[in-house]
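The structure that follows is given in the form of structure tokens.
One protein chain is absent from this view; the other protein chains keep their places.
We call the chains A and B, going by the order they appear; numbering starts again at 1 in every chain.
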Amino acid sequence: MSDRRTYPIRAALAALALIATKFLPAPVAAGDLPIFDAHVHYSHDAVQRVPPQEAARLLREAGVVAALVSSSDDTGTQRLLAAAPDIVVPALRPYRRRGEIGTWMHDPTVIDYLEDRLSRFSYRAIGEFHAFGTDINTPVVQRMIELARERNLLLHAHSDAEAIDLIFQTWPEARVLWAHSGFDGPAAVRGMLRKHDALWSDLAYRSDMARDGKVDPDWRAAFEEFPDRFMVGTDTFAPERWYYIGPHAEFSRSWLADLPDGLAARIAHENAAAMLKAAQ
Amino acid sequence: MRHCPAIALSLGAVIQAGAASAACVPPDGAIALRSSGTETPVFFDMGTPLAPVSVPFAALLVLCNPADGELRDVTATMPAHGHGMNYRPTIRQDGAGAYRIDGLLFHMPGLWRIEAVLQAAGETRRYAAEVTAE
């Protein structure tokens, strides 16, 4: 057991870690890579459980300098915008409750809701919405795209490749942020980015880009071919996930550290900012 | 870790098949993984037709034509559930075009899609097939 005796400090540190009972995110060190979190929701139940000031604190503590926020219903986005106007980039989600994810495209009252919110508040995007394949051709989705076109708003689409193609068929000048990069592999994502110049890809809720801090070669090739199209996002789909914003920012920094500094900064925050500027 | 004795028995036969790609015939029970980019399959041999559930197991992966590339990764996902494995299997080369995969664990019963990623001359090719865990 002689080797064990040489590690008393390690053992003590490990014991300290083992008995830790507080689960707070680590404070962000000065100089940490700023993060534009391009996939944040602040829905009705999150507003109740994580008040706006607390949500704003979690964003700041994580080093999130900007966040594309959409909520079910939109009240959450407006309240968070008031609490953190320097961070929140408001997007309008076509849902009043998350449970409408699979039905909204068949519900004409969604349009009433969108028109009402658009007439009263200012947004930079419509989304994140879920639409697959020919869902895009339904009157509700077509009207939603028209509303975006009238205001030159970005579309944040949780969609498959077919639906993305149909969005661009409907509105060739659209600017689209592809949520989760469609959960497609890097080769398929590259194909879509080649096809559509105004398509950006968020990497929310996926971790296949890297393992043990090393970027996957196929993803690296995608980032190198399209250094200005990718961005990161947490996806706070349940209220508790707000406490994952900090760990997720750390996760993003850990794998981005395997990329050249300039490329890492683009994916971390610059691309999202440039995308929104392009949509102005 | 549990090992599959049938794998050891069939390894020789598969490698022999790999050496003569023209007559590349899998041993009983091996699954042919295919890629849209090529006609030549890659064989995945668990030593049993059904994968176990929640028990780690090993498999052999054999290229009919070793020149098709080097095995870079093996993954498995459940298409119906949208999740993969919770563990990263280890890959050890076991002769020309032959690899031993350890640490596969399918934590749910049902259909799993196995994917082998081969790298050759800067090109990545993905071979896939479905197996059932029961």
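Before moving on, here are some points about what is shown:
Heads up, the rule we're going with is that a residue touches a chain if its C-beta (ideal position, glycine included) is under 8 Å from a C-beta of that chain, and two chains touch if they have at least 3 such contacts.
By our rule, contacts and distances are computed from a predicted model.
One chain of this complex is left out of the view, and of "Cytochrome c domain-containing protein", "Fe-S cluster assembly protein SufD", "Transport permease protein" or "Biotin transporter", the protein name its UniProt record gives is "Cytochrome c domain-containing protein".
Considering the full assembly, A:His158 is the residue among A:His158, A:Arg175, A:Arg229 or A:Arg253 that touches the omitted chain. Which of A:Arg93, A:Arg175, A:Arg229 or A:His248 touches the hidden chain is settled by the complete complex: it is A:His248. Chain A meets the missing chain through residues 1, 3-5, 7-8, 10-11, 13-15, 17-24, 45, 49, 97-99, 101, 130, 158, 180, 183, 205-207, 211, 235, 237-241, 243-244, 247-248, 251. As for the chain not pictured, it touches chain B at residues 1, 53-54, 56, 80-83, 85-90, 102-103, 107-110, 134.
By definition in this document, only the chains that are shown with their structure count from here on.
Computed from the mean C-alpha positions, the centre of chain A lies at a distance of 35 Å from the centre of chain B. The touching residues of chain A, when paired with chain B in their complex, are 183, 185, 187, 211, 217-218. By the touch criterion stated above, chain B contacts chain A in their complex at residues 72, 82, 88, 119, 124, 126.
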